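Once you've had a glance at the structure underneath, I'll fire off some questions.
One protein chain is absent from this view; the other protein chains keep their places.
In this document, chain identifiers A, B and C correspond to the written order of the chains, with residue numbering beginning at 1 in each.
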Amino acid sequence: MDLNIRIAGAAGQGVETTGDLLVETFAGQAVHCFSTQTYMSRIRGGLNWYDIRIADRELFSGRGKADLLVALNEDTLNWLRADVNDGGLVLFNGADNDGVVAIEFESVAKEVGGSAIMANTVAAGAVVALLGHDFTGLESGLRERFGRKGDEVVDANIACARKGAELVADHVGKLTGPESSDAPTAICSGNEAIGLAAATAGVKFVTSYPMTPSTGVITFLANVADRYGIVVEQAEDEIAAVNMICGATYAGVPAMTTTSGGGFALMVEGLALAGMLELPIYIFLGQRPGPATGLPTRTAQQDLLFAVHAGHGEFPRAVFAPGTPQQCYDLTRHALEIAHEYQTPVILMSDQFLADVRKNCRGLDTSYRPIDRHIVQEPPEDYLRYTVTESGVSPRAIPGSKALVVVDSDEHAEDGHITDHLEVRVRLQDKRMRKLQGLLSDVLPPDWYGPTEAEHVLIAWGSTYGPCREAVDLINASGGSAAMLHFSQVWPLNVDGIRRMLGGRKRITAVECNQTGQFASLLRMVGAVSECELLTRYDGMPFAAEEIARRIAP
Amino acid sequence: MDLNIRIAGAAGQGVETTGDLLVETFAGQAVHCFSTQTYMSRIRGGLNWYDIRIADRELFSGRGKADLLVALNEDTLNWLRADVNDGGLVLFNGADNDGVVAIEFESVAKEVGGSAIMANTVAAGAVVALLGHDFTGLESGLRERFGRKGDEVVDANIACARKGAELVADHVGKLTGPESSDAPTAICSGNEAIGLAAATAGVKFVTSYPMTPSTGVITFLANVADRYGIVVEQAEDEIAAVNMICGATYAGVPAMTTTSGGGFALMVEGLALAGMLELPIYIFLGQRPGPATGLPTRTAQQDLLFAVHAGHGEFPRAVFAPGTPQQCYDLTRHALEIAHEYQTPVILMSDQFLADVRKNCRGLDTSYRPIDRHIVQEPPEDYLRYTVTESGVSPRAIPGSKALVVVDSDEHAEDGHITDHLEVRVRLQDKRMRKLQGLLSDVLPPDWYGPTEAEHVLIAWGSTYGPCREAVDLINASGGSAAMLHFSQVWPLNVDGIRRMLGGRKRITAVECNQTGQFASLLRMVGAVSECELLTRYDGMPFAAEEIARRIAP
Amino acid sequence: MIEKPFFDSDIAWCPGCGNFSILRTLDKTVEEAGIDRKQLVLVSGIGQAAKLPHYTQANVFNGLHGRAVPAAVGIKLANHELEVVITSGDGDMYGEGGNHLLHNIRRNVGVKAFVHNNMVYGLTKGQASPTSEIGFKTKLQVHGVMSLPFNPLAIAIAEQCSFVARSFAGDPKHLQEMMVAALQHKGGFALLDILQPCPTYNRVNSFKWYRDRVRKIGEEHDPYDRQQALDLAFRWGDEIPLGLIYKHDRPTFESQLEVFKKGALVAQYRQ
Partner (left out) sequence: MIEKPFFDSDIAWCPGCGNFSILRTLDKTVEEAGIDRKQLVLVSGIGQAAKLPHYTQANVFNGLHGRAVPAAVGIKLANHELEVVITSGDGDMYGEGGNHLLHNIRRNVGVKAFVHNNMVYGLTKGQASPTSEIGFKTKLQVHGVMSLPFNPLAIAIAEQCSFVARSFAGDPKHLQEMMVAALQHKGGFALLDILQPCPTYNRVNSFKWYRDRVRKIGEEHDPYDRQQALDLAFRWGDEIPLGLIYKHDRPTFESQLEVFKKGALVAQYRQ
C-alpha cells in the first residue's frame, strides 16, 4: 500500500490548505505520510502542487508519479495528467472531462451552504472518500481547524466534505489507501521542527529578514513567541540580523537568525565576527538554487562549500545538515548546545524540499528545556573573557555580572582589549582554533543505512537522506548491494571514521542536489576519499528514490 | 653585497617618506632594491618601520635583521636594536647614546635653514653617505620630489641631505652598499602596479569603500583618473561598490572594486550576481589577518578558500594571486582579459606585504592599451543575451545598441527574462558552467623555480613567491635539493599539470601565510596532491627567506 | 519530483494588483514621450514590483534585492546617455536598500526611482515593510507593527533630493504626469513614490482606502519651498497629498566630472 496523491492548481487556489488538511487527516489516523510542496515564485496563478504519499510503512521520500491527481483547474489537468500512474484516478475541479472524476468544487461548496473558499474542503472530502478512508478523521480535523470560527463554519465545512464524498461514491474502490498502523499521529514539517526545537531549547531572540525557504521558521517562532518568552523581530536587512544576534548572544541569551543563500552572503562578515568574538550564534540556512536570486521557491544543496568556508580569516565552526524533520528538531537543539559548549558559530543547512516536507513525527517535545549556556555566573573581579585554556574554551561571563566583559573584533589580548602584540595574536588565534579539536571529538558520526557489507555506498548529506534511503531499499530489493552513509554534520569531519566506513567498497557515489558534487569535494579536501562517482540534480527539484535507483546503473 | 636598511619610528614621524626617498634614490642608481613596510593601525605613535634591502642581484624577499637601523626615536632604538646584525650600524635621531651614530635630525634640519619636516631628508642624506653611495641620485630625487614646491624648498632639502652626510663622515666605510648594476631604475609597489595595469587596460569605473591594505589601489587610480579617463568614486559601503560595478560592467565599461576580507564578505552576494548575470567584474582583494577586523595593517593569506567558494550557488570564476609587483601588473591585465573573454567575475588576491613591497620593475607600460571587451557592436534585432553556445560564452551586447539587453538575477531564459522552466534552468546553468572549460584551458601554469629534479618542492601562491624563491636558493646553496612551484592563478586548477610536476618528489611543503594550509586543502580538494607538509605563519608578518630555509628541517 | 518541464510564465501578479496600472502607465508614458526603448534601461531589485521590467520592452537589469540603486547608478555613470529608471518595491528601496537611497540622493546622479509602495512585502507573502503602519498585523508581526513607518518623502526632502513626488497607482492620469515630470527632470536623482494597493497582502491600505484619502496638491504649492514640502510630506492619514512635492536645484554628479566632457565613458572606450 503506497499511494501518491497530488493536489495541483494555481497559486491562490488553496493547494496548500487542501494538502495540509489531508496530511493531518491521514496522520491523525496513524497512517504513514510524507508530503512535499512544489510552488512558483508568485502569489497568484502558475502551477503549484502538494504531494501526499501515504503507505503502511514509514516513508522518507516523495514519488515521481501520482496515483490520484486532484487538478484544481484545467491547465493543471493538461500539464500533469500524463504523470498519473496506470490505474490512477484524476479528480478534476470543473465540468465533465474525458476519463476524469469531475466536480465543480466551488459550486458544490456553495450549494451545500458553504462559501467559495470551502471548495478545498469539498476536494478533501472527495479524496478521503475515494481512498475508502474513515471519515471521522477528516471531520475532527475540520473541527480543530475551524473551531475558533464557530459552529456554523465547522458545520458548513463538514457538509462540504460530505458532499465531496457523496459525489465520488461511484468511484470508491478503484483506489485503496493504506490502513492505520503504528505511525505517530503528529506531523511536523522541517521548518516547524526547527522553530520548535529553538523555542524549547531556550532561544530568546530571533531576528531575520524574510527569505524563502527560511521564512517558515521565523513565522513559526513569532507564533509561539509569547508562549516561550521570545523576542521575534524582523530586521531591516540580513546584516542587521546577524549583528543583532551577535549583540544578544554577547549579552547572554541564545539567539538565532534564519535566511537563504543571498541573505547568508550578506551575513558572512558577521559570521566571522562571531568567530572572533567567540559568540555561539546559530544561523539557519535554507538553501535554494542559485546563483543570485536563482529559483527562489525551488530546492538545492548548492551552498555547502560556501557555508563551510564563509568568512574572512580562520575560525572554528560546526555545520549541520539534517535529513528529516525529526533531525531538524534534534540537530537544532544539538547545534545550539555545541555552539554554547564551544562558544563559536554554528550553521544549520536545510533546503526548500526539507523545509516543506511534512511527515509523522514521534516525540517532538514541546516542553521548555533550555540548554546550558555554559555561563560563569560569578566571575572573579579580574575576569578575562579570553583566558587561554587547553581546550581553547574560555570561561564565559556576560555583561551585567560582577566582571566587565570586553569583546573586540580586532585581535585582542586575553582581556578582550585590542592588541598589536603579535605573540599575543598567535596565542589567541591558537586558542580559538584549538576548539576545533573539541568540536571534532563531538562530531556526529554519519548514519549507515543498509547492509554492513554493501558493495556500493551512496553518500548523502542533509535532505537527500530520505530519497537515498529509499533508493537503497529499491536497489537491494532488485538484487543490488547498496547502503547509504548519511552525514547530518558536514563540518568538521572525522576523517579516520569515514575512511574506515568507506574502505574497500567497490563503488562510492555522492548523491547531491548540486552540479559539482560539493560534499564529495569536501571529503576529498579533508582526505577522507580520493575518487567517487557523482549523482547530481540541479534543476530545482528534489531527488525521488526511484530516480536515484534508476540513474545508478548497476 | 646585500644590505638591509631599516627606518623605524612612530607613526607620523615620516618613516614612509624617508623610506620612499631612499628606495627611489637607490633604484635611480640602478641598484637592486626590495622594500617592505610594517605599520600599526594608528595614525600617530606606536612603532612602524620600512625595510630597504639593496644588493647587487635581483631581490625578492625581505630579511629579518638589519645592517643599518635608523631609529627615529628612543623607544624604537630600544625595541629594535637587538635586531641589528653584528657589524651593523645604528643611526639614532637623538642625543649621543652608547654605540650609535647620533644626530638630532630635526635640529639639524632647522640649523641649515630647513623646517622640522625636513628631518627625513637629513636622515636620508646620512644613510646615503654612510653606505658610501653616490650623492647625485639623492639630489636629483629631491629635485623631482620637491620641484613643484619651488627652488627654495629644493635647495633647503639638498642642504639638509648634505648636512646629514657631513655628520656621519666619520663612519663612512663601515658599511658598503652595492654598486649600480643592470637593475631597472623604475620602482613600483604591488598596489601601484595593480592601479597602473587597470588604468592602462581600460578600466573606466572604479568604486570602493576604503579598507587597508587595498586603499592604495583606488588612491592611485584617483590620481591618474583624469589622465586615463576614469570615474573613481568612493562608495557608501562595499555592497554599493560591487553592485555599482555590476551596473557599469553591464553598460559596457570594464569596472573594478578594491577591498579587504571584511569588505569582500559584504560583496559576496554581488559576486554571485556577477556570476549569474555573466558580468566581467574585477575584484581586488587585499588580504590581512582575520577573523573579523583582526590585525588591519598586517599581512596574511587567509581568505583563499573563502574567495574560491564565496557566493551562493555555482558559477565559474578565476582567482589570481600575483607574487611580485610585476605580476600584479601583468595579472591585473590578464585577469581583466579573462573576465571579458569568459564574461565572468575574477578576483585578484594580494595582501599587505605585497601591497607595500617596492621593487625595481622593468617595463610597466604606462600607455593606454584597452583590452578587448568582446562586445558585439551590431547585435541583430532578435538578439538574445544568453544564447546557448558550446563554449558557454554568449555574444555580448550592451544597452544603447541596436538590441535590447536583458539580464536577470533570477534564473532566466536565453532572452534574459525570468523563467520557472526547469529544463531551461538546466540548459542555462550548464551553459554558464561550461565556461569553466575555457577558463581551465587558459589557466596560467605555475612557475617552477630551481632544479628540475629537486627532491623537495615548496609550494607557494601569491605573495610568498619571493621569500620561497630566495629560500630555495639558500637551501640549495647549503647542499639541499629544493625547488619552488608558485601559483599565480589559484582557481581553477589544472590537476593533471600539477600532478605531473609533483609526481615522485620526496617531499612537498606548502608554504602559506595562514594557519590551516588553505592552498594545500585546495590542491587536495581537486585531487592534485594527497599529502603534503605545511609551513605556516599567521602572526601577521610575512615570511623571510632565511626563516623558511631554517624552518624546513632537512 | 515530476520530471516534466514547466511552462513559461505569464505576468506573475495577482488580479487586481496596483502593479498593472503602474506598468500600463509607464508604457504609455514611454510611448507618448517618444523615448527610444533601446536607450531606456529599467533597473529593479527583487520583489513583485521588481518584476515589472520583464513585462515591457526595454533594456533590463533585474539585480539583487535592495540593490537597484547602486546598479542603476553604475549604469548611468558608465553611459549617461541612457535613460535609467528604477522600478522596484518599498521593501527593496526603503528596507534592504535604505543605505543606497540615502547616499545616492546626496550623490545626485540622474537616475529616476519609481517606488511601488504597497506598504508590505508582497513576494515573500506578506510581512511588514518599512512603510507599513503601526498596528499592521501579519503572519510575522503577530501583534502588529511597532516601528514608526518610514517616510520616504520626508527623508528625501531632508536630504535635499533634487526631485521628490508622490502619486497613486489608482490615478493613472496623475501617475503619468508625475512620471513625465520625473523623466523630464534633468537635475539629478528623482524619487517618485507610488502608492500601490496590494489586494492580496495589504487589506488595510486598499484602493478604496487610498481613493478616499489622496488629494492632489494645488498649483499654489512651491516645490522649492522646503518648509512647505516637509509639511506636505508629514501629512498622512485622513489626507494624503499627491504631486510634485519638492525640488532642489544643484549640479548633478555627471555635470561635475571632467571625464564626462569627452562623452559617455562607454563611448570613450576605444579599442
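FYI, contacts are C-beta pairs under 8 Å (C-beta built on N, C-alpha and C of every residue); 3 or more make two chains touch, one makes a residue touch a chain.
Remember, predicted model here, so these are calculated numbers, not experimental data.
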Exercise for review: Sort by label and list the shown chains the missing chain touches.
Suggested key: A, B, C
Exercise for review: Pick out which of A:C33, A:A403, A:L439 or A:V490 touches the chain that's been left out of the picture.
Suggested key: A:A403
Check your understanding: So which of A:G113, A:G132 or A:G229 would be touching the chain we can't see?
Key -> A:G229
Point to revise | Candidates B:G62, B:G229 or B:G416 - the one touching the absent chain | key: B:G62
Check your understanding: If the hidden chain were put back, which of B:T38, B:T200, B:Q301 or B:S394 would touch it?
Key -> B:T38
Point to revise | Residues belonging to subunit A that touch the chain removed from view | key: 202, 204-205, 207, 225-226, 229-231, 233, 235-237, 239-241, 243-255, 269-270, 273, 277, 370-373, 398-410, 413, 416-424
Point to revise | Absent-chain interface as seen on subunit B, which is shown | key: 12, 36, 38, 40-47, 49, 51, 62-64, 79-80, 82-83, 209-212, 215, 218-219, 222-223, 225, 232, 234, 236-237, 262, 292-293, 296, 541-544, 547
Practice item. Go through subunit C and note every residue touching the omitted chain. Key: 95-96, 98-99, 102-103, 105-108, 130, 143, 146-151, 154-155, 157-160, 226-227, 230, 233-234, 250-251, 253, 256, 258
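We take it that only the chains that are shown with their structure count from here on.
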Check your understanding: Just how far, in Å, is the C-alpha centre of subunit C from the one of subunit B?
Key -> 42
**Study point:** Whole-Å gap separating subunit A and subunit C, where each centre is the average of the chain's CA atoms
**Key:** 36
Point to revise | Interchain centroid distance [CA atoms averaged], subunit A/subunit B, Å | key: 44
Review point. Of all the residues in subunit B, which ones touch at least 2 other chains?
Key: 239, 269, 273, 277, 408-410, 420, 422-423
Check your understanding: Can you list the residues of subunit C that touch 2 or more other chains?
Key -> 6-7, 9, 46, 64
